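What you see is the complex with one protein chain gone and the rest in place.
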Amino acid sequence: MTETTSYDPAPPDIVRAAYGELVVGDLESARWFWVNVLGFVVTAASSSPKALYLRGYDELTHHNLILTEGRTPAAARLAYRVRTPDDLDRAERFHRERGCRTERVPAGATRGVGEAVRVEDPLGFTLEFFRDIEPAERLIQRYDLRRGGHIARIDHFNLMVPDVPASYRYYSSLGFGCSETIEDEDTLYAAWMYRKQTVHDVAFTGGAGPRLHHIGFFAHESHQVLHVCDILGSLHEEAHIERGPGRHGVSNAFYVYLRDPDGHRMEIYTSDYYTGDPDHPTYRWSVHDPRRRDFWGHEVVESWYKEGSAVLDLDGTPRPVSDSRIDESAVTVGADGLGIIRREPGAGTRTVSPPGARS
Amino acid sequence: MTETTSYDPAPPDIVRAAYGELVVGDLESARWFWVNVLGFVVTAASSSPKALYLRGYDELTHHNLILTEGRTPAAARLAYRVRTPDDLDRAERFHRERGCRTERVPAGATRGVGEAVRVEDPLGFTLEFFRDIEPAERLIQRYDLRRGGHIARIDHFNLMVPDVPASYRYYSSLGFGCSETIEDEDTLYAAWMYRKQTVHDVAFTGGAGPRLHHIGFFAHESHQVLHVCDILGSLHEEAHIERGPGRHGVSNAFYVYLRDPDGHRMEIYTSDYYTGDPDHPTYRWSVHDPRRRDFWGHEVVESWYKEGSAVLDLDGTPRPVSDSRIDESAVTVGADGLGIIRREPGAGTRTVSPPGARS
Amino acid sequence: MTETTSYDPAPPDIVRAAYGELVVGDLESARWFWVNVLGFVVTAASSSPKALYLRGYDELTHHNLILTEGRTPAAARLAYRVRTPDDLDRAERFHRERGCRTERVPAGATRGVGEAVRVEDPLGFTLEFFRDIEPAERLIQRYDLRRGGHIARIDHFNLMVPDVPASYRYYSSLGFGCSETIEDEDTLYAAWMYRKQTVHDVAFTGGAGPRLHHIGFFAHESHQVLHVCDILGSLHEEAHIERGPGRHGVSNAFYVYLRDPDGHRMEIYTSDYYTGDPDHPTYRWSVHDPRRRDFWGHEVVESWYKEGSAVLDLDGTPRPVSDSRIDESAVTVGADGLGIIRREPGAGTRTVSPPGARS
Partner (left out) sequence: MTETTSYDPAPPDIVRAAYGELVVGDLESARWFWVNVLGFVVTAASSSPKALYLRGYDELTHHNLILTEGRTPAAARLAYRVRTPDDLDRAERFHRERGCRTERVPAGATRGVGEAVRVEDPLGFTLEFFRDIEPAERLIQRYDLRRGGHIARIDHFNLMVPDVPASYRYYSSLGFGCSETIEDEDTLYAAWMYRKQTVHDVAFTGGAGPRLHHIGFFAHESHQVLHVCDILGSLHEEAHIERGPGRHGVSNAFYVYLRDPDGHRMEIYTSDYYTGDPDHPTYRWSVHDPRRRDFWGHEVVESWYKEGSAVLDLDGTPRPVSDSRIDESAVTVGADGLGIIRREPGAGTRTVSPPGARS
């Protein structure tokens, strides 16, 4: 946990990334993907709105994901749990002070969730802060029920943002520590930031935004990640596998990225590391290290860099998307692995940057 | 994290179980076991005292285990990391107020460790509280170096104590949360308590004490636990495997217990769960559930219940050991799995308690 | 494959252990265990006899296991596939010449199976030899269907016999190679014999017999073996786990032994080795090596040595059981791990043999 006392007003004491709400075009298709294939547990279903409340097998709270049927696929909001009821007030004051639109909603505004504060944050995302949530039946040891990817719990949000340094500053002011970055001498290309004692609760990918890049979920072992891919191949639905499985350089986690029927991206992720010590250091990757995005040196597919989910404001209207500033965007492309990497086995790896990458 | 404000004076803000120091009879034998077989990383070796400073591959601090050569095998002390320098003062005041002998040692008293407070705690263990520790080279992604059990990091201490409720109260006063227990209507047989966001930093096993039952270390996947056993079999050193591998009921972790050349017990452990939410519930096992100690119903070997390492006071003298109070001891035996369990496949499991178990 | 030409008349060219038929007391209970929990695939069900025809996910033939409802749990017969139709004649002549009762049954006598020869073999087991069997739908890549232990295929039969050397001689005359044994200077305690290119299609455990000790099934990875145990614990049906998981000394396989609702024993087994070379050597374990039955040195539970399934003759009548000859029986007990093994960590393992073990 990092020091949070230098900001005025004080930020809320955020515990962790808690849940996301995704708008999907057809709830039955979404149920097929998230429940039947990936094996998420259905805590509840509602008819108005037409929605599913899902969680992983280790999860002791009502949901980590809400799927709501709507006209246009989008990320409706991202929710953080806070430590005490007073942290709702802090969240409200903290964001008002920054000129953000805020809204207080009563218990039950989200099924299973207590009173909450919602804000349009400075980056353009709709966040929710809540303290109370209904407990869910303990399924940690119901191995008989596990299916698909044996999803244990939500881990993090990954945000596509035009301005990574601004995103880093905002989350620093909220008391997040920084576990890892991708940088060069001049530029911060990406950052991973945490409140709970893992590598991240939130991360930033440079790109047109605000958009949701993905929601990350934790599984316990790598064979569970492989098994999801095998199931998708069996069903001839392998096109849902966008990238991986592979080992991340950043975070060291073993991962796969999937796209749901609406194109929302999700990650299954295992084997990162503990970050709870008071002086936990930030590990800084050079943007020129080909292992930063894939430790085995595989190129990142272009869709992974370019596509994301629209985000909604407090009224449910899609937020306009800004491109990255031109200079940064060009660099970001190179930084994010779209440079031409020529492999010469036995002679190491040489990265040829695209034009403008260094200018 | 649980509320810590109701105690006066305030307890130190403990981050986690950080390291243990074990006295071993022959350092070269101990090195063979911990380094060559289990694959611990050697951060440093000293000649006076003759000692090794070890850590796991994910560990970013100087050591999680010190092996010191001495005449009699024992646990010299158990160390907790605290959040701020002021927490050293808090640790001192907190224990003095309870009539505990305390000692402040300067930076370097333990190699790599900053200024520290040591105490003889109310349970009879010598604890150390420190804030500062030298960083260690980051080996998280040095898969080329990993050997043996691919040990990632220290996880917890397990203490043998005659009075489990008193142990529970002391650690509650230090701000530890309680993730799981073994109980019946009248008695608390065992408890698992945490500061970091895992199932435990400390646990109590009822028995003659104070003694150290084991130090637990985390590995990332179950095949790494199996691999250590295979290596020990290959070397015809399988007698070092005391119990398991198996799945715990309590904590849900996949485990094995090994005994080092001096008989010190260690556990390799994987797949427990996140406990960082503010209202994380305590899960209570009935002492009559045969799955509590081994989820697959296997009986616990008697040595596991009866044997432990002596602990030293601040002068390095072994602490006298008290038996559990008679009534409790008899029950504990039953509670801990030494009751006669008759398996009747197809007809469920029936536990026949030993005489006196319920009296 | 070993030479088969030295016997007159020539034995059939046996391909592999193909299926077993088990009589169970209640087919619905058996279905719960084998299908719902373990995940066997149901190829077919018949009402007269009331039976289920099961197979593993890699299996391309009709079944590897038949469960038939009947009054008394027993192993009705064990079936070997042969290479050509002529091998049925060879099987018949070979056994008649040895004074064995034989019977030729038409195609369809067993559902899905072609014409077959059944014999009461010299050891007292009812064997079936067949060449033709209906193909089954290829499910090798239907990961979406896999459940339980992800059973891939049948591997072997393990027989409890009073006279291991006689069993070894009979199967040698059938052209089986011998991959491993447990011996001392004077005695053959156990043997593993193969036709296909794995460690075994059949093995012998000394004890009162003829009885079926277990049928072994292959899974691809060790985590699948662990998962079955976790499922049984989840259902509070852990009493079905008799022994393991563990690593065998003999065969090097990772194993677990389960008991079905009628007490029939089955093994899930992975990671043995290729035996197809012409001069494949026999690996001989000393009966005094505590790792032979469990490479990690764990004692074998007594039920594993003492209990087995009755076998039926060609008329469906249970075969009488002979005890092992007295001398052998006493030694076998010691040989099979019931000797008192005292573990002294740090000092190696010492085996104290029971009285008579060496006489």
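For reference, chains read A, B and C in written order, and residue numbers begin at 1 within each chain.
The rule is simple: a residue touches a chain if its C-beta (ideal position, glycine included) is under 8 Å from a C-beta of that chain, and two chains touch if they have at least 3 such contacts.
Predicted model only: the values in this text are computed from it and were never measured.
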item	value
Residue, one of A:65, A:161 or A:229, that touches the chain absent here	A:229
Residue among B:8, B:144, B:185 or B:315 that touches the chain left out of view	B:144
Option from A:29, A:173 or A:187 whose C-beta touches the chain left out	A:29
Touching residues (missing chain, whole complex) on chain C	1, 15-16, 58, 60-61, 81, 83-84, 131, 135, 138, 140-141, 152-153, 196-197, 220-222, 249, 252, 270-271, 273-274, 276-281, 283, 295
Chain A residues touching the omitted chain (full complex)	29, 222-223, 226, 229-230, 232-233, 236-242, 245, 247, 249, 254, 259-263, 290-291, 295-298, 303, 343-349
Residues of chain B in contact with the chain not shown	37, 141-145, 221, 223, 227, 230-231, 233-235
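Following the convention adopted for this analysis, only the chains that are shown with their structure count from here on.
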item	value
Of all residues in chain A, the ones touching two or more other chains	141, 221
